[in-house]
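A single protein chain has been omitted from the complex, and every remaining protein chain is retained in its original position.
In this document, chain identifiers A, B, C and D correspond to the written order of the chains, with residue numbering beginning at 1 in each.
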Amino acid sequence: MGEATAITIILFVIFFPIVMTPILMSASGRSEKLRNILALLTSAITFIMVLTLYPFVVRGDIIQHTFFEILPNLEISIRLDVLSFSLTALASFIWFLCAIYSLDYMAEEHGGSRYYPVLIFTLGSCLGIFLAGDFFTLFVFFELMSLISYILVVHEETEEALKAGYKYLVMTIIGGLALFFGIIITFELGGTVSLGVGTIINEGSLLALLAFICFLIGFGMKAGMFPLHVWLPDAHPVAPSPASALLSGVMLKTGAYGLFRVIFNAFSIEVMQTSNWDIILGVLAVITILLGSAVALTQNDIKRRLAYSSVGQMGYVLLGLSILNENAITGTMFHIFSHAFMKSCLFLAAGAIIWKTGKRAISDLGGIGREMPFTMGCFSIAALAMIGIPPLNGFLSKWTLGLGALDANATIYVLVLLISSLLNALYYLPIIVPAFFEIVGEDHHGHALQFDVQDATPKMLASMVILAICTIIFGLSPINIPFDLSQMTSDFLLRGGLF
Amino acid sequence: MMTGVLTEILNGLLLLFLVVCAIAVAQIRDMLSAVIVFASFGLIMAIVWQQLSSPDVAMVEAALGTGVTTLLLIAAISKTRRTE
Amino acid sequence: MLIKIAHNYYYMVAILLFIIGMHTMLTHSNLIKKVIAMNIMDTAVFLLFVAVGYTYGGAAPIVTAPANEVLYVNPLPGSLMLTGIVVAVSITAYALSLIVKIYRFYGTVDYDEICLIRSQE
Amino acid sequence: MGTLENQIVRITSRLVAPFIQVYGIYVIIHGHLSPGGGFSGGAIFGASLVLVALSFNLEVGAKQISHDTASILESGGALGFVITGLVAIALGANFLANQSAGFPMGQTGQLFSAGAIFIITFFLGIKVASTIVTLFYNIIEGEDKSGDAH
Partner (left out) sequence: MGLTNHFPALILAILLGISFLSPILFRWVRKASAPALLLSLFLALVMAVYLLIQTTQVGEFSYYMGGWPPPWGIELKINLIRAYMLIVVLAVSLWIMVYALKDLEHELKTDVLGWYYTLYALVVASMAGMALTNDLFNLFVLMEICAISACAIISIKEDRACLEASFKYLILSAMGTGCFLLGVAMVYMVTGHMNYDLVNEYLPVAVEQYPNNMFAASALFIVAFGTKAALFPLHVWLPDAHASAPSPSSAMLSGLVIKIYAFGLFIVFYQIFPRSLLDSIPLNEIILWLSSMGIMFGSIFAMVQVDLKKMLAYSSIGQIGYVFLGIGLDDTIAMTGGFYHLLVHAIMKSMLFMCAGVIIYTTGIRQIKQLGGIGQVLPITMIAFTIGSASMIGIPGTGGLISKWYLALGALEIGRPIFVVIILASSLLNAIYYMPIIVNAFMQQEEFAYEVKAVPRQMLIPLIIGMIAIVFLGVFSRPVIVLLENGLQLFF
């Protein structure tokens, strides 16, 4: 495959969903069915097109292409390397599954004519983030995605949703501005913000530290890093469930991706380590992990618990980024994959349960496993993966991360991982166990519990089951494409295959 | 020589008068009186300009600055009220 | 110092008038008084300008016969001040017409009273 | 017109007004020869019109020159100024050029001399005189016309 073809495909992948958005909008006026099918097709085609880039990436080639300069040295450009590809593939895959799930889920919700175009547009801008060739382009798509996904957050239009949405919006704008500041400083210090030049800033001056902190605020905001995570537990639960799955499963990862780029492209591992910035990140990561898991314990709303769990899980990603050795990077990358599978599955399952029963409180969900065995089965598998039960993928990511921590002689991080796993178990098992083993009859208030419900529809189940299977086969099975990609990525990033 | 000194004294007096008029305009509470004092201020100013060898400015000041402005001020006062 | 001041007494008076005018304009609440003060302020600046152009012993810049060598006063500031005066008059006129209209709405030309009326509504 | 309304003022102003007007016109057309010109002459002329209106009443004033006429004259005067400037361009010189545009200069010291300055002063006089009348009407009538001052 030639480079020109690859560039065409990349452009297609970014702009096809964006172009489809107005078509979807006009289609929804005609027929809802047409619109839904078009949305599904768009995400499917995007996913397939992303996959066609695979051979190109496996060969180890990099594409860096500039389209035009907005300002001198400040261009709109695209870049494809194994890091971008991994996340692009992951995002389009999850999006495709969520689109399938939405078909039934949104059929009974209002505002589908707004939901689908926004969903597809967000896909385009999200892929734009991953395929951006410089920080400015990345910033543009980042802002675009953040602002547009606001509509997904407030989709329900309840008082609560609007409030959460407002918080989300303000935090997003703060993050965007911090990012902007960081990019300006980077540009000032290095004269460029392109990802294609390797290290932009070579020494840890005060201004560079300021830039790093700004990036940390900007991307950390999106990734739900500790002091900036406040919007996340509000915003994720109020969105429609497929959107929550995307917010938690994919969009959080854009922040992590940004930090990857900051650490490896704007700065370098040497700068990070000589200036001790990795310790800042490490401390924040530890706090994020413990805090997220601990607060999740106290939540009774199932989606809020999942959202807090996301905060904790993103802490793993940050942890790996602060350790900065081969195993840790592999683990981080793989955790991005596995968390996407697990958390999307959990949100979709939780969505199905809420959709069928209308109950959100965990204490009301005893016995649901018998009424909705497949849904709850998927939920259980994903939750067990979350805890880190061996054959599942969550185990592998934690294991690799732990190895990385040991390589860096940071035993304390291993301890943190173990404590967090324990906490995970503590808040997931109380959902799973009563769901299957509590005798249906009455709840603790003495009211009769009547879940007279069927299991979720086939389309919804399909996407959940696929995700659950993913968590199983991408665990310890010999064919593990995400793990291979993670290893390639860490190899690529650490062996200086950047240019 | 004597005329030169006298002219200087006259100029000084005129300027003093200007300052006095300006302060008086600020202090007088009857608007119509203030306007009249202002008109005399303008006329003195015209003379000062004549002394400074700028006859055309003096003329315009006398016609516009003093005449028309005063007319307009009086018209405005007659439409509103007289005391401050 | 005093000699310097005495030497430049036109300038000093002009500045003094400017300050009196500005002070009156900003401290008095009567709108018509403000307008008069504005005129005083402008006139003070014109005085300064004309004084700048004045040459001791110079004649008025009127050419009566061609090519006689007389020391003339610089005519430029004077002619510019003509424009200045006209501008000042037009601002005065416009301000006064505004005052008359304001009076029709509020029944007063005192800014403090206007504020009082507005705050009571 | 409560403040000025008495017989002596009326008679005096009626008597004086024509003389002021003649003087105003004199100042306007001798603008290029002696002190004065469009601004001062126009102001003098306009002031005489205002004087009559102020000492009698608005009807008498309006008989001399009405508000509408004044505002049209005002625009016309300014327009004349601009057109004179444009004529210079049409004659091949810069905007508002005088001698270089070929306006007849005449003899220094004569009434009809100084080319375009004479014409411009004339238009300026019309403009200023009518403007002053308009301004006065604006204040005194308080119609819904805005204060348009140049």
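The rule we apply is simple: a contact is a pair of C-beta atoms (placed from the backbone, for glycine too) under 8 Å apart; a residue touches a chain by one contact, two chains touch by 3 or more.
From a predicted model like this one, the values you see are computed outputs, not experimental measurements.
Visitor: List the displayed chains that the omitted chain touches in the full complex.
Guide: Even though it is not drawn, that chain still touches A, C, D.
Visitor: Can you tell me which of A:48, A:170 or A:279 touches the chain that was removed from the display?
Guide: Residue touching the chain left out of view: A:170.
Visitor: For the full complex, which residue in A:34, A:70, A:107 or A:481 touches the chain that was left out?
Guide: Final answer for the missing-chain contact: A:70.
Visitor: Please give every residue of chain C in contact with the chain that is not shown.
Guide: 11, 18, 21-22, 25-26, 31, 34, 38, 41-42, 45, 48-49, 52, 76-77, 80, 83-84, 87, 90-91, 94-95, 98-99, 101-102, 105-106, 114
Visitor: Name every residue on chain A in touch with the hidden partner chain.
Guide: Listed in rising order, the touching residues are 69-71, 74, 136, 139-140, 143-144, 147, 154, 157, 162, 165-166, 169-170, 173-174, 176-178, 180-181, 184-185, 187-188, 207, 210.
Visitor: So which bits of chain D touch the chain we can't see?
Guide: Answer for chain D: residues 71-72, 75-76, 78-79, 82-83, 85-86, 88-89, 92-98, 100-101, 144-150 touch the chain left out.
In this section, only the chains that are shown with their structure count from here on.
Visitor: Taking the mean of the CA coordinates per chain, how far is chain A from chain B in Å?
Guide: Chain centres of chain A and chain B, defined by C-alpha means, are spaced 80 Å apart.
Visitor: Quick check: how many Å separate the C-alpha centres of chain C and chain D?
Guide: 23
Visitor: Could you tell me which residues belong to chain C and also touch two or more other chains?
Guide: 60, 62, 82, 85-86, 89, 93, 96-97, 100
Visitor: For chain A, which residues are shared contacts with two or more other chains?
Guide: none
Visitor: Residue numbers of chain C touching chain B in their complex, please.
Guide: For this pair, the touching residues of chain C are 9-10, 13, 16-17, 20-21, 23-24, 28, 30, 32-33, 35-37, 39-40, 43, 46-47, 50-51, 53-55, 58-62, 73, 75, 77-79, 81-82, 85-86, 88-89, 92-93, 96-97, 99-100, 103, 108-110.
Visitor: What does chain B use to touch chain D in their complex?
Guide: Listed in rising order, the residues of chain B that touch chain D are 32, 55-56, 58-60, 62-64, 67-68, 71-72, 74-76, 78-79.
Visitor: Within the complex, which stretch of chain D touches chain B?
Guide: Per the stated touch rule, the residues are 1-4, 27, 35-37, 39-40, 43-44, 46-47, 50-51, 54, 132, 135-136, 139-140, 142.
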